[in-house]
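Please read the structure below before turning to the comments.
Note that this complex is displayed minus one protein chain, with the remaining chains in position.
So, chain A:
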Amino acid sequence: MADQEPRKQEDAPGSELGETARQMRAAEPYISAVWKLVGGAVVGVLGGYFLDRWLGTAPWLLLGLSLVGIGVGFYSFLHAMARLGKRK
């Protein structure tokens, strides 16, 4: 992938972090998984609505893209959850 800086050796990584920061970092993958579930539907519905308005094809793109968005949301949510489960 991209160029990365050589990682410096830390003693006990994250030990200087505050409690909130550690908890937020631990929760971040789950928060982002939830956003994927919701965001898929949001992007599908909004995208369909505005494409419909632009192309004048109401209500077909709205219906189609909503379903696609909800489907992708579920898929990416389950995908993320499966990966999180594997890492444990």
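Things to note:
One rule holds in what follows: contacts are C-beta pairs under 8 Å (C-beta built on N, C-alpha and C of every residue); 3 or more make two chains touch, one makes a residue touch a chain; residues count from 1.
As a convention for this text, contacts and distances are computed from a predicted model.
Not every chain of the complex appears here, and the one that does not is recorded in UniProt as "ATP synthase subunit a", selected from "Branched-chain amino acid ABC transporter permease", "PH regulation protein F", "histidine kinase" or "ATP synthase subunit a".
Even with one chain removed from view, chain A keeps its contact list with that chain: residues 1-4, 7-8, 10, 13-14, 16-18, 20-22, 24-26, 28-29, 32, 35-36, 39-40, 42-44, 47, 68-69, 72-73, 75-76, 79-80, 83-84, 86-87.
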